[in-house]
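Beneath this line is the structure, given in structure tokens, with notes to follow.
Note that this complex is displayed minus one protein chain, with the remaining chains in position.
Each chain gets a letter, A, B and C, in the order it is written, and its residues are counted from 1.
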Amino acid sequence: MAKMMYRDAVVSTLHEEMERDESIVVLGEDVVGGMGTEGGPEAIGGIWSTSTGLYDKFGADRVIDTPISESAIMGAAGGLALTGKRPVAELMFADFIGVSLDQIWNQIAKFRYMFGGKTRCPAVLRMAYGAGFNAAAQHSQSVHHILTGMPGLKVVMPSTPEDVRGLLRTALRSDDPVIFLEHKALYGVEGEVPDGDYTIPFAHARQVRSGEDVTIIATGLMVGLAEAAADTLAEDGIGCDVIDLRTTSPMDEEAILDSVEVTGRLVIVDEAPPRCNLATDISAIVAQKAFASLKAPIEMVTAPHSPIPFALELERAYLPSADDVEAAVRKTLSYR
Amino acid sequence: MAKMMYRDAVVSTLHEEMERDESIVVLGEDVVGGMGTEGGPEAIGGIWSTSTGLYDKFGADRVIDTPISESAIMGAAGGLALTGKRPVAELMFADFIGVSLDQIWNQIAKFRYMFGGKTRCPAVLRMAYGAGFNAAAQHSQSVHHILTGMPGLKVVMPSTPEDVRGLLRTALRSDDPVIFLEHKALYGVEGEVPDGDYTIPFAHARQVRSGEDVTIIATGLMVGLAEAAADTLAEDGIGCDVIDLRTTSPMDEEAILDSVEVTGRLVIVDEAPPRCNLATDISAIVAQKAFASLKAPIEMVTAPHSPIPFALELERAYLPSADDVEAAVRKTLSYR
Amino acid sequence: MQLSREELVQAFRRMCTIRAFEERLHDVIATGEIAGFTHLYCGQEAVAVGVCEHLDNEDKIVSTHRGHGHCLAKGCDVTGMMKEIWGSSEGLCKGRGGSMHIADTDKGMLGANGIVGAGAPIAVGSAISQKIDGDGKVTITFSGDGACNQGTTFEAMNMAVVTKAPCIFVFENNHYSEHTGFEYAVGTSKDIASRAEAFGMKVWRGDGCDFTSVYETMREVLEYVRAGNGPAAVEFDTERFYGHFEGDPQNYRGEGEIDRIRETRDCLKIFREQATGAKLLDDKELDEIQQAAIDDVEAAVEASRAAPRPQPDDVTKDVYVEY
Partner (left out) sequence: MQLSREELVQAFRRMCTIRAFEERLHDVIATGEIAGFTHLYCGQEAVAVGVCEHLDNEDKIVSTHRGHGHCLAKGCDVTGMMKEIWGSSEGLCKGRGGSMHIADTDKGMLGANGIVGAGAPIAVGSAISQKIDGDGKVTITFSGDGACNQGTTFEAMNMAVVTKAPCIFVFENNHYSEHTGFEYAVGTSKDIASRAEAFGMKVWRGDGCDFTSVYETMREVLEYVRAGNGPAAVEFDTERFYGHFEGDPQNYRGEGEIDRIRETRDCLKIFREQATGAKLLDDKELDEIQQAAIDDVEAAVEASRAAPRPQPDDVTKDVYVEY
């Protein structure tokens, strides 16, 4: 066991996996940093420090700095994956799927199916997502719901350094394209990580707190809010079953349904705006498959139907809070 | 009252509105057709024949044929709308949001909010969507759920020529960006259209059949399946309340909730794959706001979690059918 | 013509196969027997064949919506392709892809593509892969004059230059993107190649209706790229004999244009004149080759008609390797 920051969990896993597997190739904007400058390669790492030292260790062939051309980055990842490599392509901000979605959605996700199952496209697409940095409307978004809806992609949302390492290993050993979503506000968070070459399978949710009164489902940064709310509620003797999904595609439906069968009450926390998001997705699954167990309306805690504002006060109002989660739990409990 | 095809409802409304409002400008690939050829402008219309005659009537300034550059088309629509025009930009296939999403999602949808409410961006973005043409994985998709989830956009999905005319007028008079989704398989469908300059407000669903046993919600091509299923079920004395949402953002929640309060049973039909789609969205709203009325699990009839296949038999298996809707209704009714 | 007799025969055979394949499809589609959007390659055969005759299975190509010619030139199975277009479960892609998504990675054919301009970035990735492997192999991406206006194409060119990837951008300028003329849609001071040049690539130009021109130009291009000089681009002027897709009434064409290009710009005719003129092959031999190609295609059509159809349950197969 060692303590490690979330961002270091990313870098260290990349280092280890690139050593283990020669076919892994990293590419993205400033993943080396300093290319074409007097300071030279690695003068400075990527802006998230999630690729530090890779270039020095693995060289220019396997660590490729790219121009600002996200479609070409994602497309190149597709081409690399189709020809035997395992690209790890970085989108600096998840919001940049806007300029590269075709390659992710219409190409990478669909190759195998369109080509009759003959090909594999083991591309790992890493993206920093999420609000909380006053980075405003184009640098703060959650995109997991959009990508979860796209057949052919797997979507991973680690919430702890331990999960980063276990899930990134699994991603790098998967033969399908994986979207690996790293929350910006978690990069600096520290946590214990187990030793050794452990992996965490996809579609295996993590029970964060256990309780029998209400189920709370969350991912990424939202897991922390759910935990905080659960701890507060525990003081009042309210037991929350807090589930961190870890992956949204594939998703651990069983864990969700099993929990709701016990609690009969469900709160889903989602950082995305309310329409057609992951909260509605889970709600719909439960309303179809665990209907008989439900004792109260399903509550969703989400961002509002608005772009993400810049000002501190507004962004705080935009983001779900532990208080919101707590209120939703109390609301569902008060339903008779 | 006149009979008119869905595609002609689009063209005729564009003709009338462009006459009424000088600020309307049409742009897109082959919206003129024949530019730079010996045949000359309008030698041939767009591939959907939804802009025929516009160039001849309104000239090169207001009907602009563009290169194959969807980002630039959408971006130009944004720039036109910010500077006092009302662009109607055509994406030939909705699947091409893949190469132009940034301009739709991060620019057009967000200008007003980011700029503190000072600007208006009255862009109408028309797109042909949907399966049924053996056009395979990249030319057949439904994208309404993706766009409905994006704050700042309005999303319209007409299912009849009458609604095309009424809703397109409203879109062209709206001061917000509107996504206007035209189903390819409906272009050739004929229907009665009222005379005169009528408009249909957004967020006003249409009751297609009325009944007290089950609510069926659908949009676009799916409305026809719901109708067919309802008619079959009526023979068995089962009354279906069939609701065509017409717009998904804003959405007529009241119509949905009112109906479910009566029927207590809900089937939602969505042409999109199952995850994070409009069916889950509606299900979640109902499971939160009309929970007490629900007598049975909410059933969803959707496409499977797979890309869209080419072969006739596969595409047929992919698309929801009237039989699927009927089965879902019977399933929800059998629940006690 | 500096090719051996054998090479010449093979090249002509390939061009004839493409021609026969497309002409046959043209007829079949008119009857409604098969569905979907189909874009025929008739008229451009010399480009695909003149390029691909230089390649082996380890060299890759990335194709477009108008991909049949590229596939056939790269060695994809005629019957497998026809079955695919017919939507059979025995098709090259099990009927899931159809005309616009034929791929055969064993043959180094990384896929046709329904999205205009999407191929170029994929090709750069494949070429980076080859550069890492260091085996002198290349990836070729075909793009039309319309595709050269798509942002992805430019990004890919720049990316290839920056990464020094052995990627070759072959532009097939058939003067039309759908129903729009090249002169209108492609802003340029000269041509497509000159745009590529401004990205720092060495460029070539050739006559895409003349197999020899394509073949000899590509010999130079490939020598340059295989030697590790990074990417290159080449523009071939060519002709599209049919409409943009099947069903296109083509009213945008000039009076007599189709007759004229069929008469003066037919790569099969031009090849025949050159081959007979140089006394390398005679008309009888050429006729036999052409007939053999037609027979092959006819057999493929018959096989496709008799081929098994996909099962409805297969609709969700092969979305993932493992989910």
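The rule is short, and it goes like this: a residue touches a chain if its C-beta (ideal position, glycine included) is under 8 Å from a C-beta of that chain, and two chains touch if they have at least 3 such contacts.
These numbers were taken from a predicted model, which means no experiment stands behind them.
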item	value
Among the chains presented, those that the missing one touches	A, B, C
Selected from A:23, A:199, A:232 or A:306 as touching the chain missing from the view	A:306
Options C:112, C:162 or C:225, residue touching the unrepresented chain	C:162
Full-complex contact with the absent chain, from A:133, A:198 or A:335	A:133
Omitted-chain contact residue, chosen from C:63, C:105, C:139 or C:152	C:152
Chain A, residues in touch with the chain not shown (by the definition above)	29-30, 33-40, 43-44, 47, 65-72, 95-96, 98-99, 133-139, 304-307, 309-314, 316-318
For chain B, the residues touching the chain missing from this view	25, 61-62, 64, 66-67, 69, 71-85, 87, 102-103, 106-107, 111-120, 151-152, 154, 174-176, 250
Chain C residues touching the omitted chain (full complex)	149-155, 157-162, 184-190, 194-195, 197-201
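Everything that follows uses one rule, which is that only the chains that are shown with their structure count from here on.
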item	value
Longest centre-to-centre distance from chain B, chain (CA-based)	C
Length of the line joining the C-alpha centres of chain A and chain B, rounded to whole Å	30
CA centroid of chain A to CA centroid of chain C, Å	40
Residues of chain B engaged with two or more neighbouring chains	71, 95-96, 98-99, 136-138, 304-307, 309
Contacts with two or more other chains, residues of chain C listed in rising order	91, 93, 95-97, 101, 113-115, 118, 151-152, 319
